[in-house]
Structure formats: C-alpha cells, structure tokens
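Presented below is the structure to which this report refers.
One protein chain is absent from this view; the other protein chains keep their places.
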Amino acid sequence: MSPNAASKAGVAEGQVVRLSKAGVSIEIPVLIQPGQSDDCVAVALGYGRTKAGRVASGVGANAYPFVEFVDGTFRYEAEDVSIEPTSTFVELAKTQVHQSAEGRPLIMEYSLAEFVSGHLHEESEKQVDLWKPHDFPEHKWGMVVDLNACVGCNACVLSCQAENNIPVVGKDEVRRRREMHWMRIDRYYDEKPDGVTTRFQPMTCAQCDNASCETVCPVLATVHSSEGLNMQVYNRCVGTRYCANNCPFKVRRFNWFLYPHEDAVANLALNPDVTVRTRGVMEKCTFCVQRIEEGKIHARNEGRPIKDGEIKTACQQSCPANAITFGDLKDPESSVSKLRHTKRNYVLLEELNLRQGLTYLGKVRNDGETVGGEPKNGSSL
Amino acid sequence: MSLTTLKILMILITIIGAFLVWQSRTFRIYGDQLGYEPIQPINFSHKLHAGDNQISCLFCHSSADKSKVAGVPPASTCMNCHSQVLPDSPEIQKITAAIAENRPIEWVKVNDLPDLVAFNHSRHVTSGISCQTCHGPVETMERLSQQNAFTMGDCVSCHRTHREVTLDEAGKPQIAREQTAQKLMASTDCSVCHH
Amino acid sequence: MRATEPSEKTVRYAAAFFDNEHDLMAIAAEARLRGFEIQDVFTPYPIHGMDRAVGLKRSRLGWIAFVAGALGLISAILLQVWTSAYDWPLNVGGKPFNSFPLFVPVMFELTVLFSGLISIGVLFMMNRLWIMSKKKIFEGVTDDRFILVLKQEDASFDTEKAARLFKKYNAIKVMEGDKFV
Partner (left out) sequence: MAAVFRDIETVREEEIRLQSEIDRITAHPVYSPLREPLIDESKACSDVTNDISGLLERPASKGWWILFGLSFSLLIAGIVAAINTVYFGIGTWGLNKTVGWAFGITNFVFWIGIGHAGTFISAILYLFGQKWRTSINRSAEAMTLIAVMCAGIFPILHMGRPWLFYWIMPYPNTRGSLWVNFRSPLLWDFFAISTYFTISLVFWYLGLVPDLATARDRATNKARKIFYTVLSLGWNGSNRTWSRYETVYGVLAALATPLVLSVHSIVSFDFATSLVPGWHSTIFPPYFVAGAVFSGFAMVTTLLIPVRKVMHLEGYITVQHLDNMCKITLLTGSIVGLSYLTELFIGFYSGNPNEIFVILNRMGGPYAWAYWIMFSCNAFIPQLFWFKAFRTRIPLILSLCILVNVGMWFERFVIIVTSLHRDYLPSSWAIFIPTLTDVGLLVGSFGLFFTAFLIFLRLFPVISMNEVKGVLHYARD
C-alpha cells in the first residue's frame, strides 16, 4: 500500500485490515511501500497454507480466493475490493526499518549524460597510511558488485544462507533486529517530485585490509589472512561483539541463542564444509572461504595455478544478473581486476580508509534522457 | 620462627613448581585422546597388512589422495583378497556375514578431529606428507591407536616448518628440496582449517 | 636484612608507656642522645619525626619499588613485542606486527602492578608481617599507648638513669621483660 493510499484509508503500518469482495474476505496487516501505485493494493500470494510443515503452516492469509478464472486465464487482479481497518496491530518483521539514505553518498548514481561524458565521481584523494601495508604474496581476493546489474532479487541472500549453514531465526528474532543473513540487500527510497526512486545495494563483509573489527578483538578471533580475507574463527570467538560495533557496514552477525540443529534429516542439508556455529560467537561473510580453499587444493593437487573464474562464491553463482564478480586482484588479467579499473568503480565510505576487498560499480540511470539525439533505454553497462 | 617457616614455604613452592615444570611435558589437556585404542568389531591387524605384507595405505584407503577423507574401505575391498586368502577364518567370516546381510562393518573411528577443523587428506598426501607423520607407525600396530594428540599446535608447527614443497619433473612432491616446478606454501592462515 | 633489625635472640628490655606522642618523641630523642640503645618504639599511628628521634635512616623501599616497576615495564615490552611480532605475527587490521604505540597501556599497567605488589611484598617480608606472626604486642599500643623499649642486655645499661628519664616524661607504666622477639 502506498503512503498516500494508507493515509486515505486511515491505516498505519502494521494495522490489520480486512480486504473483502463479494463474500471473500481476509485479514492482513498493512505494509506501507513507497512507489506503489496509490490506487492499488498488492497482496502476496502463497501464504495462509494449511499443510506446509512447521515452518509455513498457518502463516499469513490466503489471498487465492481473490484470484478469478476468467476467459481461460487466472486474473491476479481484483477490482472493487473494500478495505476496512481493524483495531488490531501487528509488529511486522522487517530486516530494514529505516528507508532513507539520509542524503549520504552510499549508492553512486550517474545520469546517462554524466556517464557518457566520463566524469563520474571525484577521484579520491591519495590515502595516506601511517605504516607500510602488509603484502599479499599469492592471492588477494576481491569482489565487485555492479549496481547497474543488480535487480534486488535476493537470490544471493538465499544462496548464502544455504551455502553457509546460516540459521533461520524466525519472525520474533527478526523483529528484534537479529536476522542472521551474512549478505543483505540494502534498499533506500528517494522521494522525488515525479515519484519514488528505489536503490539497491547488496552488502556483505567487505574484507577490509585495514579492518576496524580485527583491531578490537581481544582474542585474535578475527585476523587478516595472507590472501586479503578477513577471517572469523568461530571456535576462538568469545563473543564480546566489539567487532560488530566497530564495523561501519554492520555485516557481522551474532549467535544470540543456540539455534538448534536437532533434526537429523534436516541436518543432511547442512554444508559439511562450513562449521555450524554455536551460541555466543560472531559470524560473517567469508567470501565463501571453503570454496576458495577447495579451489586452491584442486589446482595444487593438479599442480597448476588457479584460473580466473574457477572459484565462484555462492552469491556470485546464484546471481541471475551476473552483478557479482569475484576473483584474484593480484592477477591484473582477472575480470575483477579489470572491473576495479573502470570509471564506475567506487569504494563505499572511502573516507574511513578501510581498503575494502568489496567495491561497487555505480549505477547509471537513464531517466528518459537523450544522448546524441537518440533516445536510449536502460543502460548498456 | 616466622622467617624459618617462610623459608620452608618458599622451598616447598620451588619444589612443587619444579615438579610441575618437569611434569608439563606429559601434561594432558581435557579432550586429549592420545593413545586411544578402541576394540574394533573385527580383529584387523595393520601390522600384518601394512607392515608384514607391505600393502600400500592407498590400496585400502583409496580416497586419501583424492578427497578430504581417507575413507574406510568397504567390506568388498577386503574380499578382493580374502575371498581367496583365509576365507574360513572366523574374523573373515564376520565380513562375509556383513556382506550377506548388506550392512556395513561398524568400525570405531580412532583418529578424529573436531567439526570446527577442516582437514583435507588429498592436499597432504599429494604434497608428499607420509601417512605416518600424523598417524604414527601404523604398520607396526596390531590394533590401531591414536599416536598424535592432534592439537592445533601440532598442525601449526608442521605448517610452519614445511613451508615449501616442490615438485620434481615427474610431478612427485619433494619436501623442502630445491627443484624446479611450482612452489607450494603451507599456510598458517586461520581460514585454511577453520571455515 | 638490615643491621638495625631487631634480632631474634633473647634480649632483656625495659618498656615505658606514655599517653601522648610528644613525650614519647622527646624521651626517645633524649634516651638516644644519652647513650641508651633503643630497641624500638611502638605507637598507635605513624608519628612524623619519630625516625629522626630514634635515629632511623630512610627506608630503601622507594628504590625497590622503582626497580620492580622497571622490571614490570621490561616484561611488558618483551611479552607484547615477542608474542605479537616474533612468536606468531598476525596481520591484525593491517597494522604492523610490532604496533608499539598500542602496547603502551599494558606497559604502564604492568609497571604499576609489579611495582606495587613487589614493594608491598617486600614490606611484609622485611617487617615479618604475615599470618603466623608471633610478635610481642604491647597492651594498648593499638589504642592510645605510646611505648619506648630500651635494650638492657649489656652492663652499660643504667637502671637508675633510665628510671629518672621515664619519670621526667611522665611514664604511665614501666615494665621489664626477657626475650624480645
């Protein structure tokens, strides 16, 4: 429901409303979604199931009664549905509660004209180090995320969850802002005169070389590897949460409780290469270090160097838009190194001099501009 | 008086301290399984097979150079030979029975690492680390026992000393010898084992 | 152990009790100047100038504390630099293995800890203050009595002179005894 529609109907976020049309009615809570059309309310299908096991049974409301079978096709839109507010309120479980970027330059966007002219962002000032950086003798893993390609589908989040045995903590814990996703897609709305712009930014551990989390860990549970990875050693962690506080990207996740793995059958779905974390330890994205190690072992057993693209992270593998590129930054010919040297490449919160392994390619937005007389749709890069 | 008592006390402390230091070489921490020697369902002798008969480790533990795990041989591997050799011995009869009932033999795992450690056999075997480096003189054991405490310190000290492994022209690894081919480093990064 | 330390052997002594610090200080000074050998004085609280009156030299404990502190400082430097830069150097937040400025807080703390603990330990040892201690405790010394104890082991001790001196300073009580431990 759009903000305007909600104020017109006199409902607030989380308020349960009754949608009814010709004898069918369901009660569902309101989620206010900027950018939604004012005259239209969207309801997710596929909830309110009765035989879906302990995870999905009885969750939400079934919206299928509104679907009509007309002229040989299912009509997923229903007209003249009335909305009645009820006095019940539900706290929605959302992983992001603040929707505005507060004007901070987190997601770089360029107009087509800017992109064509080649002046994207100011070249960052030369960063000064007080000490000599450590060198990485063999590899230096890096990732580049193309914000132009990202459609915000969350496939990376899910594949990460599956690959890394990340616990699913449930609605209550998400309401307490304790979701465990190692990867997330930040989404910001921009209210503009002609509507709402939405921006996505996949965010995961940036594997900073000058990592602020590492310095503060008293027990050396998080240190830097010789391949530029920010390692998290679960079995050494005592859980001070200082690293999470000191992470500017807030990508570290803490095991607040012992999330059980008691179901022997369900445990067969766990990835045997990734440790299942216990209660009270910190965890975070490792750039799928189990895949990196496996790739290195394969290559070495065969006595050959690692090929570019041979090691793929789970998020990269599942991205339908190929927005994520992963590889060795020591190899100037790798695709990730090449992308790093394109103009659109930028470093998030560069002023902190964290030297991340994860950088972004800025988004080029074509708001109906014309370049060289020809109208262009979408962006080509 | 008090000074004498103090002297006696200090001497006692010194003796106890010296004893502790002396004992520390054999000091065992909780969870240390060194010397674990369980009774196996079949009285299998590594001494006989690997020692006296010179059967290569990889003959039975065939995935040790290809996979993370060395692999416990299936009953059928035993029968490769034992269908001909001593088929009537009572111990072999147990294997025959297991095959007949289509159930695995329930060997007791001797050398075990906690789940928080990822150890890859193939990488170590391929780089020319002998099995005995970690498993001890298996070829002399009637019944298998754990010969290494498998503390992190053991792994780390080996990774520190065997920094360089080179391959000779045949692709066979030679530890710490100047050869051509590719340099392989044993890393001490945490993420090599803990992920 | 210092030469002036009361020995453990049997010493015949004479003790005089006073009810204020001024008399005690004056008699201590006079007794010393008149050639008496002062075993010790006992007071309920520390009295400034008493060391001068009984002719006690400045304690060397200050130096011991200094040396102990230096020991703490050196061990802190060695511990931190050795573990962080030599025994197992780890790349922590891109910082150099020997991140010396970051080692200063622990250096300071260990300096203070060593200095404090060692100097108080030495104090307890030098004064034989410990749980099983069986020292002579004069009645009232922890309340409001000020006591002067003179050695009278040798022939030169003049009983009459001592008695005159005690009287001059209004001694409340005089007692003698053997075996001063």
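Lettered A, B and C in written order, each chain numbered from 1.
One rule holds in what follows: a contact is a pair of C-beta atoms (placed from the backbone, for glycine too) under 8 Å apart; a residue touches a chain by one contact, two chains touch by 3 or more.
Please read all numbers here as calculations on a predicted model, not as lab measurements.
Trainee: Of the chains that are displayed, which are in contact with the missing one across the whole complex?
Mentor: Within the full complex, the chain left out of view touches A, B, C.
Trainee: Using the definition of touch stated at the top, determine which of A:47, A:64 or A:256 touches the missing chain.
Mentor: Only one listed residue reaches the unshown chain, and that is A:256.
Trainee: Give the residue, chosen from A:36, A:215, A:313 or A:334, that touches the chain omitted from the document.
Mentor: If we include the chain that is not displayed, A:215 is the one touching it.
Trainee: Have a look at A:24, A:101 or A:155 and name the one touching the chain we're not showing.
Mentor: Only one listed residue reaches the unshown chain, and that is A:101.
Trainee: In terms of residues, what is the contact footprint of the unshown chain on chain B?
Mentor: Touch set of chain B with respect to the missing chain: 2, 29, 149, 151-153, 155-157, 160, 188.
Trainee: Since one chain has been left out of the picture, which residues of chain A touch it in the full complex?
Mentor: Its contact residues with the unshown chain are 96-98, 100-102, 104, 106, 173, 176-179, 184, 186-188, 201, 203, 212, 215-220, 236-242, 244-246, 248-250, 252-258, 278-282, 349, 352.
Trainee: Could I get the residues of chain C that touch the absent chain, sorted low to high?
Mentor: Its contact residues with the unshown chain are 4-6, 22, 25-26, 29-30, 33-34, 40-54, 56, 58-59, 61-62, 65, 69, 79-80, 83-84, 87-88, 92-93, 95, 99, 102-103, 105-106, 108-110, 112-113, 115-117, 119-120, 123-124, 126-131, 133-144, 147.
Everything below uses one rule, namely that only the chains that are shown with their structure count from here on.
Trainee: Once you've mapped the touching chain pairs, tell me: line, ring, star, complete or other?
Mentor: Basically all the chains touch each other, so complete.
Trainee: Taking each chain's centre as the mean of its CA atoms, which one is farthest from the centre of chain C?
Mentor: A
Trainee: At what distance in angstrom does the C-alpha mean of chain B lie from that of chain A?
Mentor: Roughly 42 Å, centre to centre.
Trainee: Quick check: what residues of chain C touch more than one other chain, meaning two or more?
Mentor: none
Trainee: For chain A, what residues touch not just one other chain but two or more?
Mentor: 223, 225-226
Trainee: Given the complex with chain B, which residues does chain C contribute to the contact?
Mentor: Contact set of chain C toward chain B: 8, 88, 125, 128, 130, 132-134, 181.
Trainee: What does chain B use to touch chain A in their complex?
Mentor: It is residues 114-116, 118, 120, 122-123, 126-127, 167, 171, 181-182, 184-185, 187, 189-192, 194-195 of chain B that touch chain A.
Trainee: Touching chain A in the complex: which residues of chain C?
Mentor: 90-96
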